[in-house]
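First, the structure itself, so that you have it in front of you.
Here the complex is missing one protein chain, while the rest keep their positions.
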Amino acid sequence: MRPFDYSRADGAPDAAAKAAQGATILAGGTNLLDLMKLEVMAPEAVVDISRLDLTGITPTEDGGLRIGALVTNTDLANDRTVRTQYPVLSRALLSGATVQLRNKATTGGNLLQRTRCPYFYDTGAACNKRDPGSGCAAMTGCNRILAVLGGSDHCIATHPSDMAVAMRALRARVALESPEGTREIALADLHVLPGDTPEVETVLQPGEVITSVILPPAPPGRQAYVKIRDRASYAFALVSVAGIVAIEDGRITEAALAFGGLAPKPWRDPEVEAALIGQPAGPAAAEAAADVLLADAKGHGGNDFKIPLARRTLKRALRELTEATS
Amino acid sequence: MIITLTVNGRRTELDLDPRTTLLDALRHHLALTGTKKGCDHGQCGACTLLVNGRRINSCLALAASHDGDEITTIEGLGKPEAMSDLQAAFVQHDGYQCGYCTPGQIMSAEAMLAEVAEGWPSYVTRALDDDPTLTDEEMAERMSGNLCRCSAYPRIRQAIGAVRDARASRTEAAE
Partner (left out) sequence: MDGQPQSKDFSVKFTMDEAQPRVLDRMAQGLLGTAMDRPEGRMKVTGTAPYAAEYRREGLVHGMLVRSTITRGRVTGIDTEKVQSMDGVIAVMTGGPLVRNPAQGTAHEAPAQSLPEVFYVGQPVALVVAESFEQARHAAQALTVTYDRADGADVDPATASDTETPEDDVLSQGDIDTAMKEAAFAVDTRYTTPPHSSAAMEPHASVASWTDGRLELHGSYQMLRHNVAELADALGVDEADVRIHSPYVGGGFGAKLGIAPEAVAAAHAARELGRPVSVVLTRPQVFEMTMRRSETTQRLRLGSDAEGRLTALGHEDWVSNLPGEAFAEPTAQGTHFLYGGDNRYFAQTLARVHRPCAGSVRAPGEAVGMIALECAMDELAEATGIDPIDLRLRNLPETHPENGLPYSERGLGDCLRDGAAKFGWDTRKPAGTRLEGDWWVGMGVASAVRVNALMNSTARVTLNPDGTALCETDMTDIGTGSYAILTQIVGEMLGLDASQIEVRLGDSDLPKSSGSGGSWGAQSCGSAVFLAAQGIRKALAEKLGVAADDLTLKDGTVTSGNVQHGFADLIDSPLTCEGTLNPGDTADAFSIAGYGAHFAEVGVHRDTGEVRVRRMLGVFSIGRVLNEKTASSQCHGGMIWGIGSALTEEIMHDPSDGRIVNHNLAEYHLPVSLDVPDLDVVLLEDTRDDEANPIQAKGIGELGIAGAAGAIGNAIYNACGVRVRDFPATPDKIFPHLPETD
C-alpha cells in the first residue's frame, strides 16, 4: 500500500470536490483496502465518506424506496420493507460475502466493487483492466469464474455483486452528485462493457459520487434469488439469477430476470423476458428464455460450463418462481 | 496522524501511519495480539472484532476510519482466570484445535447471538418476514465468515449452541 493523504469528507459536496481533484473515495473499504494492499489500486489521496449522512432507507413519493449510498449491506438486507416488498434484494444481499463484510460494505461501494478476476488481482500478471495494453492472461488462463456474456477480446472480467443483480431486476436507479450538480441514471446504464477500454467500468465522471439508489415500487409477482457457487457459503457466484415473475391462469404475465456471474455487469436482457411473457409457466418457457439469453454466449475453456449452468439455473429459478407453494 | 480509539473500555490516543489497519493498530501499536491476522484480505475472519457492537473484519478497516469508535476485542470478553461463558464453552466443547482462528470465532459468535436476538435474517432463513431462530444450520451459515482449517466447525457450533441454550434459560428464569 503506497502512502496516501487521508481526509474525511464533511459532506457529499466535499467528497465530490475531493474526488474531482483525484482522490479515491473510501466508504466501507472492503474491496478498496483489499486492492490497495496489493497495490492494484494505489491512490495518492483517499477521502473517507463513511460517516456522511447517507444511511437512510426512506419511502419515495411513488411508493418506492430510496436507499442511502452508505446504507450497509446488513442494514439493507435487514430492513423490514426490503424483506417484505423486495425479498429478492434481501436474499441477494444475504447470499453475498459474510456478516462481517456486510456490516462494513455499503450500497454504493457494492455497486462499484471491482471484478474478482484473479489476474486483475495479481500485479505480476497481464491485465488490460489494471494495466491497459498489457494483455489479458485470463483469456487463455484460469477463467473458471469469468464472463461468457458481454466480454471482449480485451477483457472477460465478471462483476461480482449479488446485490446489483437483484437491483437490476428491480429496475433500480442511481442518484449521483458532482461539483457540477446532481443527476439520476438507470442502474442499467451505470456499468459499461469492457470493449477495448476495460479500465473504464462505469459512466461516472471524475468527481461523481453515488448518493443513493432508488427502487421503484415493488413489481407484482414472486421474487427469488438463486445463486450457484463452489461452496455452500462465502463464495462468489458462478451463476446467479434474480427473478420476479407474475402468473395469471398458468401463464406468465410479467417477468424481470437479471443474471450474475455471467458478464462484466449485472446482466439483463429484455428479450429474455419477452420470451417468457404470455407463455405457460414450465420448462419449455424456461428453455426458450435460456435460448435467447445464451444465443451470443461464448466460453473460454475453463468457463464453458457456465453456459449450460446458466440454462439450468434459469430453469431452477423459474420453477421456484412459478410452482405452487407446497 | 493522531486518532483515538476506545478499546475494551479504555480510551487510547495513537499516532499512526494512515495506512495502518485497525488490526495492525491493535497488534503492532497496542500489543493486543488476541485479534489474529490470517489473510489480511477479509477472506478468513480471524481478525473479527466488534466496532460499536457490530462484528467486522478489522484487516479491511483503516484505523483512521474508526477514530473515536468503541472497539471490543477478545481481550475484552474475559481473561484466562475469568472466562466469559462463550470462552468457557469453547474450552469445554473443544471448539478449537490450533487456537489461531479462535478469537475471531468467539467474537463472531458473540455478535451472532445478538444479531439473532435483534431478528437479523440469514441466507438460510426460510421466511424473511419472521424472526429467525438459531438452528444448527443458521449457526453454520452465520459463522461461515470464520474459516477454521483445523476444522472444528461441529464443535464450535456445539459450544455456541450450549451458550445459546444457557443464556435462554437464564433469561427465562429471570422472567
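Every chain is named by a letter (A and B) in the order it is written, and numbering of its residues begins at 1.
As a working rule, a residue touches a chain if its C-beta (ideal position, glycine included) is under 8 Å from a C-beta of that chain, and two chains touch if they have at least 3 such contacts.
Keep in mind that this is a model prediction, so the values were computed, not measured.
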| item | value |
| --- | --- |
| Touching residue (missing chain; options A:Pro179, A:Gly195, A:Pro216 or A:Pro308) | A:Pro308 |
| Residue ranges of chain A at the interface with the undisplayed chain | 1-3, 37-39, 116, 118-119, 121-125, 137, 140-142, 144-145, 228-236, 238, 283, 305, 308-309, 312-313, 315-316, 319 |
| Chain B residues that touch the omitted chain in the full complex | 17, 19-20, 24, 27-28, 31-41, 43-44, 46, 73-75, 77-81, 83, 87-88, 90-92, 94, 96-103, 106, 124, 136-137, 139-141, 143-157 |
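Here, only the chains that are shown with their structure count from here on.
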| item | value |
| --- | --- |
| Chain A and chain B: spacing of chain centres that average the CA atoms, whole Å | 28 |
| Chain A to chain B touching residues, read off their complex | 1, 3-6, 26, 29-30, 33-34, 37, 46, 48, 50, 74, 77-78, 80, 83-84, 87, 90-91, 94-95, 97-101, 103-104, 232-234 |
| Contacting residues of chain B [partner chain A, same complex] | 1, 17-19, 21, 40-42, 45, 48, 54-57, 59-62, 64-65, 108, 111-112, 115, 119-123, 125, 128-129, 140-142, 144-145 |
